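The structure that follows is given in the form of structure tokens.
Every protein chain except one is present and positioned as in the full complex.
Chain lettering (A and B) follows the sequence in which the chains are written, and residue indices restart at 1 in each chain.
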Amino acid sequence: MNPTALEPLFWAMCGGFAIAASGALAPAPRVARAVTAIGSVAGAAAGLWLACLVLAGAGTVSIAMPSVLAAAGGLSFHLDRLGAVFLAVIGGVTIPVAIYGFGYTGGYGRRYSMRWMSLQTGAFLLSMSLVVSAANVLTFLLAWELMAVASWLLVITEHDRPDAVRGGLWYLAMTHMGLLALLAAFFLLGGDQAGAWPFDALRDGAARLSPGTRNAIFLLALLGFGSKAGLVPVHVWLPRAHPAAPSHVSALMSAVMVKLGIYGLLRVALDLLGGGPAWWGVLLVAAGAVTALTGVLYALVDDDLKRLLAYSTVENVGLIVLGTGAGFLFLSLAQPTAAALAFAAALLHVVNHAAFKGVLFLGAGAVLHATGERDINRLGGLVKRTPWTAATFLVGALSIAALPPFNGFVSEWLLFQSFLPGVASSRASVAVLLTLGVGALALTGGLAAATFVKAFGISFLAMPRSPEAANAHEAGWAMRAGMVMLALACPALAILTVPVLSAIGGALGGVGGLPASSTTFSLGVILETPHGLARMSPVAIMAVLAAAGTGVWLAMRLVSRGSRRIDDTWGCGRIGQTSRMEYTSTAFAEPLRRIFGELYRPTDDLTVTEQPGSPYHIQAISYRTELHPWFERGIYDPLVRATQAAASRVRALQSGSVNAYLAYIVLVLVVLLGMVIGF
Amino acid sequence: MFDVAGIAVEIGQALLSLALAPALVGFIRWLKARMQNRRGAPIWQPYAELRKLFRKDMVVSRQASWVFHLAPFVIFGSTIVVSLLVPVLVTPLPFNAVADLFAVVYLLLLGTAFLALAGLDTGSAFGGMGSSREMTIAAISEPAIALAILSLALAAGSTNLGEIAARTIARPSSALSPGHVMAFVALFIVMLAETGRLPVDNPATHLELTMIHEAMILEYSGPYLALVEWASWLKLFVFAMLAGNLFVPWGLATSLAPAALAVAFATTLVKLVVIAAGVAVLETRVAKLRLFRVPELLAVSFVLGLLAVASSFSLR
Partner (left out) sequence: MQGVFSQVAVMGSSGMLLCAMIVLWRRGVAAYISAFMWQSVVLGALTAAVGYFGNDPQLYVVAVLLFGIKAVAIPKLLRRVSQRFTAGRESAPYVNTATSLVVSGLLVLLAYAAARPLEAVADAPTRAGMPLAMGLLFISLFIIISRKLAITQVIGFLMLENAIALLAVLATYGVPLIVELGVFLDALMGFLVMQIFLYDIHGTFSTTDVDVLERLKH
């Protein structure tokens, strides 16, 4: 297929998102919502189809628009296979999320402007697609900033809630801090080249940069893209902004937008700079491990369902960066096959995480929609009242806990396998680092399983813990359709691992020194790693598990002769079972909270009120415990205080006197004239 | 892999494991009883228990949902799948192409997770407590298992079960190397934690302060209870086979010749008896650890695994 046939798909994608944005002109909120949904689905479908064609080897899309913003160099787009992987994620997640969003925003029309939301959604989706297809720095930064602003506006949709506004403020501040870092990185990369700095020119010029400059670019890019992705310690906006946004927007942000941080890191550090010294990999592995452990530890003890999911996103980004770091490390040690495997494992986790985090956030949104509650301690019993939500959330929870036979297990397994050649390496420091990496990976996996058993078990199972949960109603057809689509994607991705992995391998081929590989879409069943003899088959596990389970069920039907009786849960002879006797989310996580107590440093406050006159008879006991990320206090509070101090000093300039202001203007004029004369 | 003979062998192995697992547990109980100066139930008592449970009526909690009904089948099914992959008599197995050690560990974790969900589903405090403690122990034993697997995989160059067994058979002197021994002890400690034996969990208790596994299955009765109990016995059997046949693989048949199979059966029985005796002696000798001392025990297992991996560093 010749490349020019792909261009219409690109325009169709942009057109679809533009239609979604045009809901801003709709006469009624319902029309706006429908237009948004239809436009988003159309644009996303076009984008997904385009990405699949590009990954299948049909060529690339290159569009140059030098006339637009000609003074700054003009826009230009180039969708290669690396970008196509991320575009496929964007398209694949947007379709179910848009359908879900149509149902979810049903109650919004009365309080918030649906027209505004249409515009913001369309702009958000369009800007994300343009980020992955940008071919010069100007386009990239424009799309990046548009994405930031559009998503910020979406986050503060529910502007009457103070936590939404506060979360939005954190998000805005941190994304612009990241933007500053990116600007600095690109300036260093572009150097004294003229024009809009197309990526091709930057790639060629990067080889001539000094090692010091390359290291500085890497660090700045890590800071900028890391804050978008959610690396510790610049992740702080994630647990504040993602829960506050409307649930389908949270799903998009968690599943797709943070991955664009990974895309940027790969584009700059791997593609443009072509890899670097070993310490890049070491830094990424360390940062990834710390991020993963921090994310999962805070997800474990959280009682807010959406914030738990946000911290879990931080954890998974940590795992992705862990794999990426291993890749850079192997690349610097001249082991390109091992590097390719590590990068492929990281990108597979990008794809898989998008699927199951999407379904989890949509499920949390359905729970919020049904009960109005985000606090897990006030949920329960939803498996009978909202069966579709419960079933899809269960699939998502099993996938993210890396349990076979779902897709989370496959990418976790591949990450483990990609570490093995490092542990077997002859360099002691590499072996030690990657051994500790394996330990961190295993601990994260175990803690994630505990977290999601808690999240699903306490929210959905047993009896409702509040009247809101008791009166929950199932979601509408649109919301259900979106959740079911993503829930089916999880086992589907597990079955289709081999084609997906070969597409990813093709995307990485030739990038930054990695070996080129073929892009055969074989429908193989066994996943085999290139370097060693490790083999695993998700399809076989799924099939044998299903066979075994069914066989046992049939056998039991034949063998057992007893009847079945329904009765209350056993309670040591007491009468009746109430929801007060159930375990709560705080209680479930308490043993692990105690074990890791020195990492959490919770503040516990126990007040015992005795009966007057007798110290042995207790009147009341009050227990209050708070858990704030203590490193945030240590890093961000001083930063905020320093900024405020500096700002109040600068405020002295605002004296209010007109004479002073005029004097400032004249002073600046004089200085500028002096500079001109001087040169 | 998909030929009829191979599938027959695999099914045969699964049936053999299912048949031997209750005997293993019965033998451990009998040995413990004898060491405590009691007569003890006969070794085939667990079979009688299963027979009794399958014929009994079942009481299902009003608060339970389909998760409660699904869980026994998932637990039993996942443990059977593991028993298909672990070498019992023959190596390499017909399904060896997909027999990966990490897959085995995570399949067992699938069973554990569903058991925890079933414990939460009935809304009783016992179940919640058991689930919470079980997931805690499962989470903390993951790094220990991973490092033990890593040290085995480093020696064999792969995490494939057949490969690991083959490499150890090819180099008998490696069996007594300190790394090997330390990895074995690490795996043994993890086995005690994962299968709910002393000193981590008491399999014979019903006091709420001391039970973990028993608390989660408290609401199960009749055939469901039979399935869940059999699955936990099968899990112990599988771990014993991992410990025995990966670290001391001599005696495993490399072909399907009847003579080789008979030898393999005899050596497997010997290994099972030795491991069962070890477990029984340990359970009689030590007391159950407080819950918050269990992470220390698993930290010892983790460090042993780390030392096992490190001991391979100096050989390069």
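For this structure, a couple of remarks:
The rule is short, and it goes like this: a contact is a pair of C-beta atoms (placed from the backbone, for glycine too) under 8 Å apart; a residue touches a chain by one contact, two chains touch by 3 or more.
Keep in mind it's a predicted model, so treat the numbers as computed, not measured.
Contact with the undisplayed chain is limited, among B:Gln36, B:Ser173 or B:Ser255, to B:Ser173.
From the set A:Val432, A:Leu488 or A:Ile635, the residue in touch with the chain omitted from the display is A:Val432, counting the whole complex. One chain is missing from the display, and on subunit B it is touched by residues 173, 176-178, 181-182, 295-296, 299-300, 302-303, 306-307, 310-311, 313-315.
Where subunit A meets the omitted chain, the residues involved are 428-429, 432, 435, 595, 598.
Throughout what follows, only the chains that are shown with their structure count from here on.
Contacts from subunit B toward subunit A in the complex involve residues 54-67, 73-74, 76-78, 80-81, 84, 95, 97-98, 100, 102-103, 106-107, 109-110, 113, 116-117, 120-125, 127-129, 131-133, 135-136, 138-143, 145-147, 150, 153-154, 157-160, 163, 218-219, 222-223, 227, 291-292, 295, 302, 306, 309-310, 313, 316. Note for the complex: subunit A touches subunit B at residues 380-381, 383-384, 394, 398, 401-404, 409, 412-413, 416-417, 420, 423-424, 426, 428, 431, 435, 438-443, 445-447, 449-450, 453-454, 456-458, 461-463, 526, 532-537, 540-541, 544-546, 548-549, 552-553, 556, 559-571, 577, 579, 581-583, 587-592, 594-595.
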